[in-house]
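All protein chains but one are shown at their positions in the complex.
So that you can tell them apart, the chains are marked A and B in the order they are listed, and the count of residues begins at 1 in each.
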Amino acid sequence: MRVVEIADRRQAALDLLVHYVRVVDDPRRVDEWPDLFTDQAEYLVITRENHERGLPIAVIRDDSKDRIRDRLVIIKEFWGAGGRSEDRHYNFAWPRHIVGPVWVEVQESGEAVLGAHVMVWGTGQIGGAPLLLAVGEYRDIVVFADGVARFKTKTVILDNPVLQDVFVYPL
Amino acid sequence: MRVVEIADRRQAALDLLVHYVRVVDDPRRVDEWPDLFTDQAEYLVITRENHERGLPIAVIRDDSKDRIRDRLVIIKEFWGAGGRSEDRHYNFAWPRHIVGPVWVEVQESGEAVLGAHVMVWGTGQIGGAPLLLAVGEYRDIVVFADGVARFKTKTVILDNPVLQDVFVYPL
Partner (left out) sequence: MRVVEIADRRQAALDLLVHYVRVVDDPRRVDEWPDLFTDQAEYLVITRENHERGLPIAVIRDDSKDRIRDRLVIIKEFWGAGGRSEDRHYNFAWPRHIVGPVWVEVQESGEAVLGAHVMVWGTGQIGGAPLLLAVGEYRDIVVFADGVARFKTKTVILDNPVLQDVFVYPL
């Protein structure tokens, strides 16, 4: 690949990460979340311990685009306005990702490996203090087709094996 | 605008944000804070709930350069060495912003829209643990004149509707 193309892919991967963070932190935009993945994609949430040991057991393994789309339905219908009213308070929290540092390595294959350290905070919409939900790392594979960058895999590695509160949105 | 000029403005906006963060986190440099704004400028702090609903009520609305300069006087004279000695402990905390991700979109008009996720910590100068004051987002408009980038508006959106402690410095 030419140097210019590598630089372009690097920037496109960084932009994709920003797009992802803005979408998952904005309950009104969560509909856009599945479109950030390729048709064959995986969204994986795994504890750091299992990741380090190479153990396959994950907290979440949405191993197809259909499962990723299903998660969106669950967020909107089950936890959201379509579900039981007594469950709806679970998504009455403002999500907020703080991310950095971020790095991107464009591979010979043309794919980019993206890594980032990340924290996720949730703040109750009714007067609460910010609550730290998770500290961890993204390890993603970004691919490029027709000039668009998308996640082939998005892996969220959790330092804390359990989230510190109920949280319905994507990490 | 030419591609080179867009890239330059993008970098200048990113540099302005770094400059802002360094100034507001350093009590000795807080004098530089008003100079980061244009002559017609607004410094706005608003809760996420009000921002999302489009409600105009803000926590802070310094809607002119004079008000922005006045805030500096309040910080230095009222809370600082010029004020009552019993109030001075309020600024005996080290401020610290952690920021990321950051994005910049240069508009057709030549202005840049800058967004960033941000946390603000305060640590008591006498032996305290760091205290999380706020989690939120910057949504700023940056303009360029005579080769200098400045904030036309700086909007701080607070996920937590009230700061978690007294905090006298700019957010």
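We take it that a residue touches a chain if its C-beta (ideal position, glycine included) is under 8 Å from a C-beta of that chain, and two chains touch if they have at least 3 such contacts.
None of the values given here were measured: they were computed from a predicted structure.
Set against the missing chain, the residues B:Val23, B:Ile46, B:Ile68 or B:Val99 yield one that touches it, B:Val99. Here the missing chain is touched by one residue of A:Glu5, A:Asp31 or A:Glu49, and it is A:Glu49. In the full complex, chain A touches the omitted chain through residues 48-49, 52, 98-101, 103, 115, 117-119, 132, 134-137, 159-162, 164. Within the entire complex, the positions of chain B that touch the omitted partner chain are 15, 17-18, 21-22, 25, 28, 94, 96-102, 121, 123, 125, 127-130.
One rule holds for everything that comes next: only the chains that are shown with their structure count from here on.
With rounding to the nearest 5, the Cα superposition of chain A on chain B corresponds to a rotation angle of 120 degrees. Centre-to-centre separation of chain A and chain B, using mean CA positions: 28 Å.
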